[in-house]
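For this depiction, one protein chain was excluded, whereas all remaining protein chains were kept in their positions.
When the chains are written out, they are named A and B in that same order, and each has its own residue count from 1.
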Amino acid sequence: MNDSELHPFVESIAREARRPVVTDPAARERIMAAVRAEPAPSRRFGIWSRFVAPRAFTLSPAGGALLAAGLVGVGIFAGSLAFNRDGQSTVGRSQVAVAPQLPVSDTVVRFIYVAPRATTVYVVGDFNGWDTTKTPLSRTSTEGVWSVTLPLSAGRHIYAYVVDGTWSADPHAPLAPDDGFGHANSVKLVRRGSSS
Amino acid sequence: MSDDAADVQRVLAGDVDAYAALVDRYYDRCARYAVRMLGNRDDAEDALQATFLRAYRALNRYQERDRFSAWLYRILVNQCRSVAARRAHRDRVFVREEALLLNAPDRTPNWSGEDEEFVQRVLNELDPLLREAFLLKYIDEMSYEEMSALTGVGVSALKMRVKRACDRLRDRWERIKDE
Partner (left out) sequence: MTHGSLQRNLGILAGTGVLLVLSALPAVAQDPDPLAKLETKDRFVIELLIDSASVAGLPSNALRQMALQGIAKHADGRQIVQAVRKQLNLLRTAREVLGPVDDQELTAGASVLSAGAKPVQLAAFRPRKKGRNDLEAFVVWADFLERKVPSEEAFSAISKLWQDGADDDTFHSLWTNVQSDISQGLNPGTALQNRIREAPGRASPVTVKPPEGAAGEPKLEMI
C-alpha cells in the first residue's frame, strides 16, 4: 500500500504525527549523566562477535529482546524464564506481545497406549504441531504395551493417538472439549517439576 | 566509515562524551516514535532513557554492517513495549476500542489537521501492535523489510497490520463525519 492510496484523513493523521515532538533538553542531560555513571563498554566481547553473529543470521524477536536487554551471548535457559509457549511474558499481561519463544522443557513425560494387535502407534498433539508421523511409540517388553517418553513444558497439552491410521483418545486421561473435527482428544497436564 | 560507526568506535575507545553525539543525532526521532506510541511524555521519557542506556551497554555488540538507526530502533521498539506492558499491568485495564470512543470528549474539532492532541487520541485508540506498525511505516517511513528485521514479524503480517490500522482510522473518520 503506497501513500497515494491513503485515505485523506489517514494521510492527515500521518502528516501531523510526523511533526517533531517537543522534548525536554534536560532529558538528554539525564541520559548522559546515567551513561557516565556506567562502566565503560569495552571491546571485551569483541572477539565473541565473530562467533556470535553469523552472517546469515536474522534477528528473531528472541534475539531482539535479548539484545535490548544486553544479554547477547547466552544460548540456552534452563526453564527458569517465565515465557510461555506463545513467547509472551507471563508477567504484566498486556495487549502487547513482548518477547521470545524459547525452548523450555521442564519435565519428561511418558505416553502409554495398550494395543496388542496394532502395527503402528503415534502420539499427536500440540507439542509436535499435530504431525501424525513425528512421534511414534514403540513396543515395550510388556505384551501389547506401547510407549514413548517426551520432554514437555509445564502446563496443559492436547493430544491423541493414531493407531494403525485411526484416531483414538487416551482412555486414561481427561477428555478435551470436542473441537468439531470428529475425533476426541485428551489432556495431559504437566505440573512444574514433576515427572509422570 | 559513517559518522555513527566512527562515534561508536570513539566511545568504545574510552571517549564517553562521544556518545552524546549519537544521542543528539537520534533523540528527537526516537522521542517522536516513543511519544506517539505510548501517548504520554512521561512514559516516553522512561522508554527513551532506558533505550539509550541499553544501547550504550550493548555498544560493543553493534556490528558496523548494521545501520545504527535500525539497531537503535530495535531497542527502542522493545523498550516501548516493556513500558506499555508495565503500565497495563499496573492499570489492569481491558478497554475495548468502542468504549474508548464513547468516552472521548464531545468536542469534534474542525478538522484542520493541526490538532496534536486529537491525533494522539486517535492513535491511542489503535491496538498497540497496529499502532506500532502504522508508526514505523508512516511516521518513521521504513520499508516493510526494515520493519520485519526490527520487530521479527513477517512482512505480510506487518502489511496486514498496517492495512488494519488504516482501516480503523478510516472508520474513525466515518464516525466523526456522522456526528
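The rule we apply is simple: a contact is a pair of C-beta atoms (placed from the backbone, for glycine too) under 8 Å apart; a residue touches a chain by one contact, two chains touch by 3 or more.
Computed from a predicted structure; not experimentally measured.
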Checklist entry - Which visible chains touch the chain that is not shown? => result A, B
Item to check | Where the missing chain touches chain A, by residue | outcome: 51-54, 57-60, 62-63, 66, 69, 71-78, 80-86, 88-91, 93-97, 100-103, 124, 126, 129-132, 155-156, 158, 167, 171, 174-185, 187, 189, 191
Checklist outcome for this item: Touch rule applied to chain B and the missing chain gives residues 89, 92, 94, 127-130, 152, 154, 156-157, 160-161
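We adopt the following convention: only the chains that are shown with their structure count from here on.
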Item to check | Residue ranges of chain A touching chain B (in the complex, touch as defined) | outcome: 1, 3, 6-7, 9-10, 12-21, 23-24, 27-28, 30-32, 34-36, 38, 40-46, 49, 52-53, 58-65, 67-70, 72, 89, 91-98
Next on the checklist: Show me the residue ranges of chain B that touch chain A in the complex, using the header's touch definition.
Outcome noted: 11-12, 14, 16-17, 19-20, 23-24, 27-28, 31-32, 35-36, 41, 45, 48-49, 52-54, 56-61, 63, 74-75, 78-79, 81-82, 84-89, 111, 113-116, 119, 122-123, 127-129, 134-135, 138-139, 149-153, 159, 162-163, 166, 169-170, 172-173
